[in-house]
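One chain of protein is taken out of this complex; the other chains stay put.
As written, the chains take the letters A and B, and residue 1 is the first residue of each chain.
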Amino acid sequence: MIESQWVFVLAILLFLIGLYGVLVKRNLIKIVIGLMIMEYAINLVFALIGYRSEGTSPISFNGAEQNAAAIFVDPLPQALVLTAIVIGLGTTALLVSFAVRIFEKYDTFDVRKIRKLRG
Amino acid sequence: MLTSLILLIVLMIFGAIIALESKDLLSGIISLGIVGFALTIIFLLLHAPDLAIVQIIIETLTLVILIAAVLKTTRKDTSEEFGLQKVLLWGACICFAGVFMWKFLTILNHLPPFGSPELRMSLAYLNGTAQTGAMNLVAAVILDFRAYDTLGEATVLFTSVAGIIAVLRKVGRKT
Partner (left out) sequence: MRGMTLIVKCITQLMAPSILVLGIYVVFHGHLTPGGGFAGGVLMAGSFVLLILAYGSDKVKSDSFKNRASLLESLGIFLFLFIAIMGFLQGSFFKNVFNEWLPGESGELWSAGIIPLCNIAIGVEVAAALFAIFITLAVLKFGEKL
């Protein structure tokens, strides 16, 4: 494995730490934190895939159409990550509102005690 | 360049471990801020200024929302006791993580090396931006070539706001 591929391995390690947080933890807020860590890790992997070593940011200037493929960083993964960041905020806000509502009813954040269907 | 990227990702890993293992919920949330702000610096190093602007402000707003939710309810973490269920969950997590990492290391030799991506779809977009007339290539991609995805994203944001207002309503409830 080339030395520069270690960045991908470390990013996937971050994803697996978030997965541990979702599976093993008991507190609702810790589960939400684990989900957020997984989202950050996947956005990082996408942004790393499109990087070019001698490139610059994808804002074109006059006279750059001839060899546009060799001087710009790939803009397509950046467009995908832009969408993903905003959707991540919507998901997190909805989960936090669920957690607040559950605390109102059951007075605890522990997932082992939230079992009875009330109301 | 590569060393600064690796150091920042190691900082993110430490911040994530502290966020998940702290006994006080408020310290855990503030450690999550380390992960988000380090990601902003990584986006700047990877020549993606659009993403850095969006990431830093959304990270701040998420921290404000989480801190408000924790301060209104409770700050203590739930107690963890060691039982059979915990051992089974740990075992499942380690099994899945092992298989996932092993498969990923096999795939890693087939990915193009870091720093020279293979652009096949992007060549079609880069050659066609002269006909949109925009200078910002990322804006041309999300609003002219793939505008349908942007419509989907606006719909998802709208739906999440409608869901939040519907869950936290008080009108018409008996309790």
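We take it that contacts are C-beta pairs under 8 Å (C-beta built on N, C-alpha and C of every residue); 3 or more make two chains touch, one makes a residue touch a chain.
On a predicted model such as this, the values are computed, not experimentally measured, just so you know.
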Exercise. Omitted chain: which shown chains does it touch?
Worked result: A, B
Problem set entry | From A:59, A:80 or A:114, residue that would touch the chain that is not displayed | A:59
Problem set entry | Residues belonging to chain A that touch the chain removed from view | 57, 59, 62, 82, 86, 89, 93, 96-97, 100, 104
Exercise. Which chain B residues would touch the chain omitted from the figure, given the whole complex?
Worked result: 49-50, 53-54, 57-58, 60-61, 64-65, 68-69, 72, 130-136, 138-140, 142-144, 147-148, 150-151, 154-155, 157-158, 160-161, 164-165, 168-171
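In the analysis below, only the chains that are shown with their structure count from here on.
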Exercise. Using the average of all C-alpha atoms in each chain as its centre, how far is it in Å between chain A and chain B?
Worked result: 2
Seminar exercise, completed: Residue set of chain A touching chain B in the complex reads 1-14, 16-21, 23-27, 29-30, 32-34, 36-37, 40, 43-44, 47-53, 55-61, 65, 68-69, 72-76, 78-79, 81-83, 85-94, 96-101, 103, 108-110, 119
For this session: Within their complex, state which residues of chain B touch chain A.
Result: 2, 5-6, 9-10, 12-13, 16-17, 19-20, 25, 28-29, 32, 35-36, 39, 42-43, 46-51, 54-55, 58, 61-62, 65-66, 69-70, 72-74, 77-78, 80, 86, 89-90, 92-93, 96-97, 100-101, 104-105, 108-109, 111, 113-117, 119, 121-123, 125-127, 129-130, 135-138, 141-142, 146, 149-150, 153, 156-157, 159-161, 163-164, 167-168, 175
